[in-house]
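So the structure is just underneath, and the comments pick up after that.
Just one protein chain is left out here, and the rest sit where they should.
By letter and in written order, the chains are A, B, C, D and E; residue numbering begins at 1 in each of them.
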Amino acid sequence: MEVKPKFLIKNGKRLDGRKVGEWREIKITTGVIPNADGSCQVDFGKTKVIAAVYGPRELHPKHMVLSDRALVRARYDMLSFSVEDRKRPGPGRREIEISKVIAEALRSVVMVEKFPRSVIDVFVTVIQADASTRIAGLNAASVALADAGIPMKGLVTGVAFGKIYDETGKGVMVADVFKPEDQWGEADIAYAKSIANDEVVLLQMDGDVTKKEFLEGKAMADKAIEYTYQEQVKALKAKYEGD
Amino acid sequence: MEVKPKFLIKNGKRLDGRKVGEWREIKITTGVIPNADGSCQVDFGKTKVIAAVYGPRELHPKHMVLSDRALVRARYDMLSFSVEDRKRPGPGRREIEISKVIAEALRSVVMVEKFPRSVIDVFVTVIQADASTRIAGLNAASVALADAGIPMKGLVTGVAFGKIYDETGKGVMVADVFKPEDQWGEADIAYAKSIANDEVVLLQMDGDVTKKEFLEGKAMADKAIEYTYQEQVKALKAKYEGD
Amino acid sequence: MEVKPKFLIKNGKRLDGRKVGEWREIKITTGVIPNADGSCQVDFGKTKVIAAVYGPRELHPKHMVLSDRALVRARYDMLSFSVEDRKRPGPGRREIEISKVIAEALRSVVMVEKFPRSVIDVFVTVIQADASTRIAGLNAASVALADAGIPMKGLVTGVAFGKIYDETGKGVMVADVFKPEDQWGEADIAYAKSIANDEVVLLQMDGDVTKKEFLEGKAMADKAIEYTYQEQVKALKAKYEGD
Amino acid sequence: MIDKVTLKLMNDSFKKGVRLDGRKLDEFRDITVETGVISKAEGSAMVSLGNSKVLVGVKVNAGEPYSDSPDSGVLMTGAELTAYSHDSFETGPPSPAAIEIARVVDRAIREAKIIDVSKLVIKSGEKVWLVFVDIYTINADGNIFDAATLGAMAALATAKLPIFKDGEIIRENLKDSLPVDGKVVSSTFVKVGESVLVDPTMQEESALDARLTIGIKDGNIVSLQKGGNHGFNDQEVEDMIDRSIVHSKKLLKALK
Amino acid sequence: MIDKVTLKLMNDSFKKGVRLDGRKLDEFRDITVETGVISKAEGSAMVSLGNSKVLVGVKVNAGEPYSDSPDSGVLMTGAELTAYSHDSFETGPPSPAAIEIARVVDRAIREAKIIDVSKLVIKSGEKVWLVFVDIYTINADGNIFDAATLGAMAALATAKLPIFKDGEIIRENLKDSLPVDGKVVSSTFVKVGESVLVDPTMQEESALDARLTIGIKDGNIVSLQKGGNHGFNDQEVEDMIDRSIVHSKKLLKALK
Partner (left out) sequence: MIDKVTLKLMNDSFKKGVRLDGRKLDEFRDITVETGVISKAEGSAMVSLGNSKVLVGVKVNAGEPYSDSPDSGVLMTGAELTAYSHDSFETGPPSPAAIEIARVVDRAIREAKIIDVSKLVIKSGEKVWLVFVDIYTINADGNIFDAATLGAMAALATAKLPIFKDGEIIRENLKDSLPVDGKVVSSTFVKVGESVLVDPTMQEESALDARLTIGIKDGNIVSLQKGGNHGFNDQEVEDMIDRSIVHSKKLLKALK
């Protein structure tokens, strides 16, 4: 049992040395699963997630087939040893919920009408968890879809933000929360956009914030999203230049 | 852990004041679930059960389809908080058995040959349990089927009966057992008839009775059934008059 | 908790009095399940296993159908009371693995091309377990298939062999291991042949042996297999003569 | 379901008081009960009822009592209509039909107070004996209800009670029997058209309109279970009770 | 999914600021909350939101704490979109939609610190109270999120705490309430075409492009959950937050 630290930010410095709006090192690599039609690994600091895309392919069972478009399915899961306490294999309630919001976010950009009656399967797997795994996974999934050559209106890009207490107990908004901030902080907000559509496509919150705090954190996250988006684009370009 | 009482009937008065052949207050209401094709709530004292009917409708999976008649399916379940100790969600072995006998009892009156290849789904849900839940549920299901306009040869009507010990330890037959009588009594007999067909359509017993006792209890229950049947008819009439 | 014995063989005599290459009493009976198309019980000492064959018959679900041959399925399971500690009903991981290797071994002899699009179901049930249950089951399954009149290239016949320590702690190879030898011995090798094809069709090992020991044990088992094969043939003949 | 030609043949025959296998309407098939057939089980019995064969075993484990009955052992009854015992049965979790059989056998034993659960306590509130009765069909040819009840009764009546010593269960060289007292048996009737038959075959069951299983102990009714998509009239119910009391005497003899 | 004719009708109507049931875009349906409806539950509430009816019950059991929080009781929230509450719902394990509802309600209660779990400890590290909040749809006509939150809140606020004495749980004649403090409510918005509506009916939900549920306590945001296959722009998000704060006052009144 870990002990709750006295503060999560002090003199504007977070436990890992970052400033409020600063994000962890981001590393994006395509083609990590050669068998997949598209794949991508995203590292947000120690959080490491891989996404694989198979499809468009035939859909079973038949009663799920959509006659006018492709079904985009997502399955988020964690390796049993990606977390401190071993996770039992197979998706639980948390994983089912996250799979749902990831699939919905991706559907906002995939041109599903191009592939009626088929399925596009997106597998998001957490290799190592240090908070923000769903957002890292969504970023990876979006690049993996592009890597698979699926026509898209644009990428989906996200960065979590949160509220953490400082040495005086006051709440401070920060971008890209990591584990201790997620665990002990006052709010954790998963947030992703479609830059092309200028839309919020994923938004989930645990915590307690005022409207002002929410907007302040969101603005920080938007800057981190801009950077992350460029990294996504770079990774895709690197692949095509490498080809 | 509750303590077994010294007697369940004394001087002809049961723990809740009823006489041997007396039944609890019966309340029957139709239309409690507007979305359903038919629905009904039956209260036997503190036992409260609702039934909903959907159908005739298309049946999946196809291999269950009956080419010459409708399939009548029943699903009996209890809300987790309808009983003293929380019931785990989802039907267990007890619920599966009860669903089977309820479905069989209803099939004796539904004119299934009118709707070949379809299914009539009956959902029986215990909202609050104070014994006799399957019988209350069967009464509700039968009214819900009529409320749904399904052609029937008649209603199915039941009242449980049982054997309880008096202050001298002697067994006494009673109609419409409630929780303490079910829990501590010597026999609990679930019993239902089709009055139109003059047939026993549900009969299940736990306990120990002589043939004579059985027939004596059954005669009591028949009187309670006659009353319950009138209440069922009244509830259906009230609905049509209300229309 | 049983205590590990000091030796499993002493002066060439095993705990049940057998010599190294000696097998337990083998009893093979056909027709033990009249409803089945073919059936057989094999007793290896106190190990008792029955096999039933149904088929060729129609295969559900359709997506498993093989267009050019029959599917041979096997399901190995144990009665809950066939072992010291009650086994939970339903196949676990061990049973699933054994079912797989039994099915594969049987496919090597069944003329599956004679019955395209159908299934041949083989059920192997351990009635009482005293080691070598999968091998006894495979022997029974092979006879049950013949009893069902399924065209085969020959029978499948197996005998387990193992390595047990003597009073000096030295390992000794033996044929047809029984429970204490399985539990406390140094190696247990499930082994079966198709005599007609001169092929090893099942081979599984737990333990630690040299190549020399393996070949020595295998040679012993081959003798026991020859005897068992004759018993299989006798049982089948007895049936046809009895007809 | 049964085809119409066979159904007509059956009904014509029943009207003459004879069944397709030659039995009278109120006649059981031959019964044999063999106990002690599985040495790994604390108790076991193989029952043949005509071509129906049912194997029942009893295992006794140590475990926790239910929190609302700290001074009682626990009886648990399971049944499987095994896929190898009939072409129409499937693998997978127990079907509603199998669950019904297990629960009806369980109730008969429980309500007839065959096992004295108060004698199955190792340490009050902490450790009691759990008695598992597991029923498997080996060959299914109708009336598994009555065969299963006979098998459960015979397996329990001959079962040994393990010894709990120093945290371990000893199952060898046991002398004490399970605390079993009295015997319950059941008779199952089916109505086909206008006729009521006892101890139906699988073929007769496939034609049934209604079914009633009656458990009897010492001439008293200890369990009832009606099945089937149609009903019985009052007179039929009364008659079946009378007949089940008569049959119970022969069934008890089969238990020795 | 909704047919194109109805969808056009809807969108035309929304442009005039009116919904097919006559409501304004930013108007909730009638709300009633009845508590204490199930005497077997420690707390219960039946919520009607227009034609949507949701029944929520609270049961409190004694059990082990999580190993990483030995001095906290445990809150567990489940939801079922029951097959009897709408033609399109199916039996079986909870659907992703039902799991989402349960988790969103759970987070709102948890993050708003409605229950003081530190007061639910019977014996540190060994025995704590487990609070089960179970949500059932009785009739489903849209916006189960907000009805479920209201029901959970009302059931918890009126729930009694059992007594643990001599190893047993006493549930009769209880006086103490669950340690509940404060109230959280949620407002759910959907975007259909260009319009944003609060408290959608089932018909409106079948046409939605995006959905947002906002939990509010004391004017602060305590939970957010976006759904749907399309997005909201920044202005829409800001507007919905403002409106949810306004709606929260009316919703709190419905809780009395």
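Remarks
Here is the rule we use: contacts are C-beta pairs under 8 Å (C-beta built on N, C-alpha and C of every residue); 3 or more make two chains touch, one makes a residue touch a chain.
Remember, it's a predicted structure, so these values are computed and weren't measured experimentally.
Although one chain is not drawn, the whole complex shows that of A:75, A:94, A:223 or A:239 it is A:75 that touches it.
Summary of contacts with the chain left out: across C:23, C:54 or C:214, the touching residue is C:214.
For the chain missing from the display, the contacting residue among A:20, A:83 or A:195 is A:83, taking the whole complex into account. Among A:11, A:35, A:67 or A:168, the one in contact with the hidden chain is A:35. By the touch criterion stated above, the residues of chain C touching the omitted chain are 1, 93-94, 96-97, 99-101, 104, 107-108, 187, 189, 193-194, 197-211, 214-215, 218.
The chain not displayed touches chain A at residues 1, 32-36, 39, 46, 50, 52, 54, 57, 75, 79-86, 89-90, 121, 123, 125, 127-129.
As a working rule, only the chains that are shown with their structure count from here on.
Minimum number of contact steps separating chain A from chain B: 2. When chain centres are defined as mean Cα coordinates, D lies farthest from chain A. Centroid distances built from C-alpha atoms place E farthest away from chain C. Separating the CA-averaged centres of chain B and chain E is a span of 32 Å.
With centres defined as mean CA coordinates, chain D is found 26 Å away from chain B.
Within chain C, not a single residue touches two or more of the remaining chains. In chain D, the positions touching at least two other chains are 94.
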